[in-house]
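Input: one structure, supplied below.
All protein chains but one are shown in place.
Coming up: chain A.
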Amino acid sequence: MVLSAAERAAVRALWTKLGSNVGVYATEALERTFLAFPTTKTYFPHFDLTPGSAQVKAHGQKVADALTRAVAHLDDLPTALWALSDLHVRQLRVDPVNFKLLGHCLLVTLARHYPGDFSPAMHASLEKFLSHVISSVKCPTFFFFFKSFYLFISRYRESAYGEGAERGERIPSRLRTDSAEPDVGLKPTNHELMT
């Protein structure tokens, strides 16, 4: 379900209205998530999770900054959020179901604070927006895989062909100076033999 132009405009307009309070609402959403869905706390054993905690507030601000970045890049969420995706998938290894729980609590927070704006159409737009963000964060993007594949191939070429491989040079093994074989000098080519 792609966000329509009207849905994007609605999300951007609401985000402008939230202004500098996005961090406050993201923090409240986190607190609601920890209270309503206690299993989510398992990812934060090193945090003080009591309401009002400075660590939760700081993390709320990080979530807010990521969402604000997402709103600014609605046309290319996977690329805009690939670093976050890498972090959550490869390093933190968060079960994706937890992103939905936080997303739901963010909707509840916004419904509570902005009742006049939380029409059914806005509710639907926000739900779609959050679904796209979650989808981008929980699945490493093609860009990430392409980058990893490119790095793997580059390293393979370097080890197989020598330093010049980066520049596309293929150095025949008989001319390599870094060979492990004993130095017996260059062997003559057929052309050299013939002439």
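One rule holds for everything that comes next: a residue touches a chain if its C-beta (ideal position, glycine included) is under 8 Å from a C-beta of that chain, and two chains touch if they have at least 3 such contacts; residues count from 1.
The working rule: contacts and distances are computed from a predicted model.
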**OP:** Write down which listed name, "Glycosyltransferases", "Vacuolar ATPase assembly protein VMA22", "aldehyde dehydrogenase (NAD(+))" or "Hemoglobin subunit beta-1", is the UniProt protein name of the chain that is not shown.
**Re:** "Hemoglobin subunit beta-1"
Subject >> Of A:Val24, A:Leu74 or A:Val108, the residue in touch with the unshown chain >> reply: A:Val108
Original post:
Just one of A:Ala9, A:Ala83 or A:Ala121 touches the chain that is missing; which is it?
Top reply: A:Ala121
**OP:** Kindly note down the residues of chain A that lie in touch with the hidden chain.
**Re:** 28, 31-32, 35-37, 51, 104-105, 107-109, 111-113, 115, 118-121, 123-124, 127
